[in-house]
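For this depiction, one protein chain was excluded, whereas all remaining protein chains were kept in their positions.
This part shows subunit A:
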Amino acid sequence: MRFNEKELVSLSRQPSEMAAEMGMRGPKKGDVLKKRLVKLVVNFLFYFRTDEEEPIGALLLEQCRVQKEDNQSFSIAYMDEAERKYLFECGSEEQCQKWIDSIVKASYEFMRKNLIYYRTEIHRLTGKDPLEQYGISEETRFQVTNGMQFMPRDTSSL
């Protein structure tokens, strides 16, 4: 699968509040805990070997479950697969919780849900659609349809 690697690497260089060294263990059996510089930029988690410019890899933080594990660790799991659970060991419980919160809030889908929630609530409280002033109330992105948008998929007739 192709992806815009150079541009993604460039993204990883953006300054970020959430960047720290921690222990990281990959999802596969036999993967061991390694010291990595972990950095959160938009909805991606980049991980570097300490002092290296280019990240080893990037994790997309969508459709994942972030959970606290024992001690000062948290995990990011995808598709309920044991083979897709990444483990991170932080320096303190406080740091651990901060990372969990930041990762959850970084998800595009999480942000979208919040936007829709606030839009609905503000409309309910004030009678006005707050997105109207920006002229974006009709954008597909912000529509409320039972919490999920329905788009015809696999329309091979097109």
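The rule we apply is simple: contacts are C-beta pairs under 8 Å (C-beta built on N, C-alpha and C of every residue); 3 or more make two chains touch, one makes a residue touch a chain; residues count from 1.
What we mean here is this: contacts and distances are computed from a predicted model.
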item	value
Name under which UniProt lists the unshown chain, selected from "Sesquipedalian", "WD repeat containing, antisense to TP73", "TECT1 protein" or "Alkyl transferase"	"Sesquipedalian"
Hidden-chain contact residue, picked from the options A:31, A:62 or A:101	A:62
Identified contact with the non-displayed chain, of A:31, A:54 or A:132	A:54
Hidden partner chain, residues of subunit A it touches	1-12, 42-44, 54-60, 62-64, 78-79, 84, 108-109, 111-112, 114-115, 118-119, 121-122, 125-126, 130, 134, 136, 139-141, 148-149, 151, 153-156, 158
